[in-house]
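What follows is one structure encoded as structure tokens, with my remarks underneath.
Left out: one protein chain. Kept in place: all the others.
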Amino acid sequence: MEAIEGIKNLSYALDTFYFLITGALVMWMAAGFAMLEAGLVRSKNTAEILTKNIVLFAIAGIMYMLMGYNIMYPADGNGYFPAIDLSFMFGGSENVPAEVLATDIKGWYDGSYYSGMSDFFFQMVFVATAMSIVSGAVAERMKLWAFMVFAVVMTGFIYPLQGYWKWGGGFLDAMGFQDFAGSGVVHLCGAAAALAGVLLLGARKGKYGPNGEIRAIPGANLPMATLGTFILWMGWFGFNGGSELILSNVGEANAVAAVFVNTNMAAAGGVVAGILTARMLFGKADLTMALNGALAGLVAITAEPLAPTPIGATLIGAVGGVLVVFAIITMDKLKIDDPVGAISVHGVVGIFGLMVVPIFNTDATYVTQATGMAVIFAWSFGASLVTWGIIKMVMGIRVSAEEEYEGVDIGECGLEAYPEFTNK
Amino acid sequence: MEAIEGIKNLSYALDTFYFLITGALVMWMAAGFAMLEAGLVRSKNTAEILTKNIVLFAIAGIMYMLMGYNIMYPADGNGYFPAIDLSFMFGGSENVPAEVLATDIKGWYDGSYYSGMSDFFFQMVFVATAMSIVSGAVAERMKLWAFMVFAVVMTGFIYPLQGYWKWGGGFLDAMGFQDFAGSGVVHLCGAAAALAGVLLLGARKGKYGPNGEIRAIPGANLPMATLGTFILWMGWFGFNGGSELILSNVGEANAVAAVFVNTNMAAAGGVVAGILTARMLFGKADLTMALNGALAGLVAITAEPLAPTPIGATLIGAVGGVLVVFAIITMDKLKIDDPVGAISVHGVVGIFGLMVVPIFNTDATYVTQATGMAVIFAWSFGASLVTWGIIKMVMGIRVSAEEEYEGVDIGECGLEAYPEFTNK
Partner (left out) sequence: MEAIEGIKNLSYALDTFYFLITGALVMWMAAGFAMLEAGLVRSKNTAEILTKNIVLFAIAGIMYMLMGYNIMYPADGNGYFPAIDLSFMFGGSENVPAEVLATDIKGWYDGSYYSGMSDFFFQMVFVATAMSIVSGAVAERMKLWAFMVFAVVMTGFIYPLQGYWKWGGGFLDAMGFQDFAGSGVVHLCGAAAALAGVLLLGARKGKYGPNGEIRAIPGANLPMATLGTFILWMGWFGFNGGSELILSNVGEANAVAAVFVNTNMAAAGGVVAGILTARMLFGKADLTMALNGALAGLVAITAEPLAPTPIGATLIGAVGGVLVVFAIITMDKLKIDDPVGAISVHGVVGIFGLMVVPIFNTDATYVTQATGMAVIFAWSFGASLVTWGIIKMVMGIRVSAEEEYEGVDIGECGLEAYPEFTNK
């Protein structure tokens, strides 16, 4: 009996540590989004996008602590609405979803198996990821403070409610909808919120000419954007790898390892497919399409990184990498101006990720996947549209034409990102 | 009995791994300081600050191996002075502080519980953090080699002796002074050493005008500074999270998880408070104050990241975030020229962090906290002042006015950080 006690302690400690380290890797994705977006905008709008990225990460943590976590993982609820319970922020580790979830665990040890605080940490960094998707799409012309207000609503309410429907045990989960680490719950949700914002905001001045021409607006710092992509690639091992939720026995350890491998292979497939597609379409090895290909591969595999073989994961990623290039071209034809391609990467490819699950996972059907996708999109887009609309009425969401011309860095932040470098 | 043997082995391995991974995260903070400081100085002084940062990390490791570790964690000592024992560098893992400390451990398993080498690794990266604080404050006008000499003394002697007083079981520890991960031992110590250097060094040319005006000297690369802040934020999970020193049972795993959450919440509180304070004072969302707010939140929670609830941690961080903005303004009024705000972030907020402990941890009193703070400051400041003074006499600490004007990169390093970018 003494030995069993020791094993339970070790098991609990290992699974908690696994959550904390994978959670730290997901937190690191916030830096990835910040660098990616800072590299893909013009230098005059760089300090502002950096400000948005660090502040949104802070807001996400605070709002998820105050409201979001309790909405998403409530002690009780009817599957559509969670029971109100704000105990977490005061009680902290008392509100232990781990205990609720533990009955689902198949493994050697079947009990309460990791710290509730580590669960909160892991879930909290996910909401920040969803919000980071938005900042890129609305870059270079949205008011900083309007964005902040939206971040409060998104991270405290819009994201957590649809998260409850799936991961909190709500009706999408009951229906059999499968979304391992969040191609839908995180990426499509973020992309839908971004799309709503972009539609109300309009395109950047000069992006689309009077005669229908589309003008490329190159990012100012591609090493930074590449660094951001590598950071996201690394962080995704935590994002998908941690979403297995348990590590401490042979079966689960094998599953986590398979998820790491498949996550990597999908990104690799996306890079190769993205660069080859760009080569065929544009005649050049467009670096930004290699970066978008990597991210597309990662988004595509996120709904089901466990079931495919490594070569299957590579192919899923490769399809994502082709898809994202065409999606970016299509968005521009539709005059949906998304400076970093976030809606294409996280939205279009997120949908693909959800819909490819039934091929590899027999628990999923095309009907439940399509339903879950439609529900997440409808809720995230609709609720965001209303929120953006109210913000637009109350305080406005777009900077003045003059501020846009001068750059939002000076107007919003009162400083420049690269005061010594730019050729003015 | 065989099972117990297996559990002891696993427990030892898990706690060692926990130390190594959290230590690697703290090592990563060296990159964070390098990027933060490189982003906040002018381009003409960037290569030199990078050189200082990588060389100080190397010196810290070597000096801590040769002297510091034995001073800080001696086999014996009277509480004020450690017994001399230079066995570590030759014997390596023979000098196992883990065994000394193990009697303090409350948990399932109570024995020698992790590799002494992993303890050395974890402690070694802390001394580098303290030294990194100094490099920012003296940036843009200090001689490179004078800085190196100071780094030798600081990491080999000044930091380890006060570290011994608290973490090595010396008189501050005996008195009941509480400093979980080093708001005092690491951050205040580094800031005090920096202050001593800045006072002997004087302000940068042109920073303070003849009529009392204070001139802003903008940093050359804010994406780099933001990256540095995200790196530090991530690394701090190791800094605070590893300072629990043990992970391998339910109680300790819960503690480590709570430390991760509180560390994150304090940084989040600091960001929001910093940017709102800047908005109120300057009318703009000053990115650098969001970055300083994040770091201030992290420094503030470091003295006690375990006891507060998440919302308490958020508030501690928020107070730190407000404080740092006013501290930076005050330093400039006092003509203490600190290009990156290191003395404000690590010193002023470090003191706040120490003094807020008694609110959450009943083991601490305001008297013992104030005493510990005063002792650390007096020793670190005094010993550093003497050291800087001797260096100044012997080899000088300030570059020539001409070299300062031209930039220390050419003078000290013989190259430029961005040879193709700057508008000259």
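Chains: A and B, in written order; residue numbering restarts at 1 for each.
Basically, a residue touches a chain if its C-beta (ideal position, glycine included) is under 8 Å from a C-beta of that chain, and two chains touch if they have at least 3 such contacts.
What you see is a predicted model; the values in this text were computed from it and never measured.
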Given A:174, A:199, A:257 or A:395, the residue that touches the chain left out of view is A:257
Considering the whole complex, which of A:34, A:72, A:247 or A:383 touches the chain not shown?
-> A:247
Looking at the whole complex, which of B:221, B:263, B:277 or B:309 touches the chain that is not displayed?
-> B:221
So that we can see where the missing chain sits, which residues of chain A does it touch?
-> 3-4, 7, 10-11, 14, 18, 21, 25, 42-43, 107-109, 218-223, 226-227, 229-231, 233-234, 237, 241, 247-250, 252-254, 256-258, 260-261, 264-265, 267-272, 275, 282-288, 290-291, 294, 309-311, 314, 418, 421-423
For chain B, which residues lie in contact with the unshown chain of the complex?
-> 2-3, 5-10, 12-14, 16-17, 19-21, 23-24, 27-28, 30-31, 34-35, 38-39, 46-48, 50-51, 53-55, 57-59, 61-62, 65-66, 88-93, 114-118, 120-121, 124, 144-145, 221, 224, 227, 412-421, 423
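Throughout what follows, only the chains that are shown with their structure count from here on.
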CA centroid of chain A to CA centroid of chain B, Å | 32
